[in-house]
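Input: a single structure, listed below in structure tokens.
The complex appears here without one of its protein chains, the remainder shown in place.
Every chain is named by a letter (A and B) in the order it is written, and numbering of its residues begins at 1.
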Amino acid sequence: MTIRTEPMTVNVGPQHPSTHGVFRVRITFDGEDIVEVEPVLGYLHRGSEKLAEERNYVQVVTLTDRLDYTSSMINNQAYCLAVEQLLGIEPPPRGKYLRTLAAELQRIASHLIAVGFFVQELGAFGTPLMYTFRSRERILDLFEMLCGARVTVSYMRPGGVFADTPADFWPALEQFLEDFEGELEEIENLLLSNEILMVRTRGVSPLPADVAINCSVSGPVLRASGVNWDWRKMAPYDAYDQVEFDIPVGQNGDNYDRFWVRMQEVRQSLRIVRQCVAQIEPGPVRQELPLVLRAAPGAEAYGRVEASKGELGFFLVSDGGVSPYRCKIRSPSLINLTITEHLLLGWKLADMIVSLGSVDINMGEVDR
Amino acid sequence: MRCVSNAEGMLSADGVLGGNPLFYFIYNAVAHIAPCWLSYLISGLVIMLILINAVLLGAAVVSWGERRLLGRFQNRVGPNRWGPFGAFQPIADLAKLITKEDIVPYGADKLAFTAVPIIMVAAVLLGTAVLPFAKDVALVDLNVGVLFVLAVSSLTSIAIFTAGWASNNRYALFGAGRAVAVLLSYEVPVVLSLLGVVMVAGSMSLGDIVAAQAVPFFLVQPLAFFVFIAGMSAELNRTPFDVAEAESEIIAGYHTEYSGIKFALIQAAEFGGVLVVSGLIATLFLAGWAGPAADWLGWLWFLIKVFIGIFLFVWIRSTYPRLRLDQIMAVCWKFLMPLSIINLVAVVLEVFFLRDANGSLSTADLWIMAGINIVLAGGSILFFGRFIKEKVRTEAPTAAATNQVVPGVSTIGMR
Partner (left out) sequence: MTLPAVSGETLARRLREAAPNSVVEWSEAAVWVEPGSLDSVASVLHDDAEIDFKFLNSISAIDFVEHFELVYHLTSISRRHTGVVRSRVYGREEPTAASVVGVWKGADFQEREIWDLMGVRFIGHPNMKRIMLWEGFDGHPLRKDFL
């Protein structure tokens, strides 16, 4: 006798504890196995690109904060680079170093969230998440010192950063770097060789390098598949040509590799921060610019950075006015979602959540 | 007084409830103004009321303690607003849950949906009926106590399945399916592990098992202890076996649709379940109320041992990620099963060779068994642990053949 079964369609999200916001994916299950996947986006669409056309070049910075709200600094940086490229200006060295420093701190914070939630989705009840959030909290405190805001920072401006550091920032940063070494070690000891974590993630949802490249995947997900492609190395911006760091590269592109690459990148970011602290020198932080910026009519610029999720690009087109004629945002989270189907098909419900977590999407950036 | 010296021998207080002194006291007091059968009923109800309230209050304390402990494990404070150390937090939670709207989802089977929390709480309460809280203090010392406990703990799986079916929710259905699979599978090694305990104690009565523990059974049968804790973690739906209510995967599993007082009851049943299972662990493996001055302080030793059990569960919960369903099944059938069978065979042989003429075991015999079994447990856990590691791990594909590493860029590879 055979038991008759029928597939069951489930809407995972937009209200679900682990879809990183309001991501919705329609999944058809055969038992617990996934047979059909359809991502549905747009629940957080705010029209940032349209809004940018109505604001002047400096005001758009505040919009970029709200794209990937876990890595606002890096969004600021990407946009400012694009504007600088458009206007043909360059920030002073201290401004460059401050931007690099802030961006790397933000990358640490963002990767800590990614790792924490990744393990949370594996079912660890809060403990790793709290460990990572403990360190992230310190970074946000540092940001508060820099610019008065913790999440929506708007710290950077075309031509540098908007203010120099307060006097007590540097001792606080030193203290953080000192403490974070131990905290990171604690997290690594807890997670990197955790037997259950390995059993759950090794070999699950592998992503071959050629598929990753064909799907335009970028960031840690691409590097986990074995491609050492990092825009900080390939086309160094700000102060990245002055600092040394390595690119962690995975082997199989499975969930464990993606997790591992993030953990290693935190270490590398820490290295960069240390070098920035050692190399930074006093000086102006922002190039003198008119209050309202204007670019030449017909000027175009594609500014990109290696954000915590992948390649974040701003494509700006000018018509000579005070605001961008077109501001296209190339968001890594949206394009990394192209591989959803590849990652999920054939795996189980429990793996699905973990695979989505390992891609580390942020809905503010996916829907913009 | 007339009822106690009941000449007809009907409805006498003698011999029921293990000769519970509290029962005698209430029975005699009520008997002054009420007929025998009524005083019998009233005193029984009073005892039950006390027990039920004790268990529910215990569940509240467990929920508070668990949250405080988790807070400590996770570098945070935990509930600390109301009462000393936030101890009244469960009361606040309950007040909130009771005043919430009681929602029965559209398309749900209302009767079955409502019955679930009641069945779950009832199963937990029934489990406490046979627990000896101190020397000779149990609601009833059944001579088939172990069997009774196992039977009522299986009631939960029926309730969970009903919840999943009646909720008209696909996440609940997932949770129910997973829960039933896990509960049915883990019943087997748990029962097998308890067979060894029963065999050494020579009785199924929980009171006799405590009395038989001249050497606590977690030393005599470390394998059974291990299997029992693992199996009970699975039956309580706690990490690393909490697939049935895997919060990050299927919202809350079978109780996704429950709200208000029904949700409160399910929570009470869950925390009460932790309490009862910790009580069972204390009774079966940690020598229950036994300790210095056990006649007077038995309740204290029992309580301390229960808290050890609760602490163990909270510790495990705060440490480990969750296994996948198929891996949990593999752990059950390929790891815990063999371990419990090894334990059973070893105990059978040891009891057969060590018992004296009238079939009982001396303390020395128990120590000999402990020595043999601890070595056996270490060996077999190591052996099967390595075996199960190979089994549950997904085959990693060979290194991506198409690795496109750009030369001239400093890269760190894995391992």
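By definition in this document, a residue touches a chain if its C-beta (ideal position, glycine included) is under 8 Å from a C-beta of that chain, and two chains touch if they have at least 3 such contacts.
This is a predicted model, so every value here is computed, not measured.
K.L.:
Which residue among A:A149, A:A163, A:I213 or A:V322 touches the omitted chain?
P.N.:
Counting the whole complex, the residue in contact with the absent chain is A:I213.
K.L.:
Could you tell which one of A:V227, A:V266 or A:V305 touches the chain left off the display?
P.N.:
With A:V227, A:V266 or A:V305 as choices, the missing chain is touched by A:V227.
K.L.:
Which residue among A:Y57, A:Y155, A:Y237 or A:W260 touches the omitted chain?
P.N.:
Here the residue in touch with the unshown chain is A:Y237.
K.L.:
In the complete complex, which positions of subunit A touch the hidden chain?
P.N.:
Touching the chain left out of view, subunit A contributes residues 41-42, 45, 47, 49-50, 211, 213-217, 227, 229, 234-237, 241, 302, 304, 311, 313, 315, 317, 325-326, 328, 330, 334-335, 337-338, 367.
FYI, only the chains that are shown with their structure count from here on.
K.L.:
Taking the touch rule as given, give the residues of subunit A at its contact with subunit B in the complex, in rising order.
P.N.:
8, 10, 16-18, 32, 119-127, 130-131, 134, 194-200, 202-204, 206, 208-210, 213, 225-230, 233-234, 244-254, 257, 260, 264, 348-353
K.L.:
Residues of subunit B touching subunit A in their complex?
P.N.:
70, 73-76, 170-171, 173-174, 239-240, 242-243, 246-251, 317-327, 389, 392-397, 399-406, 409-414
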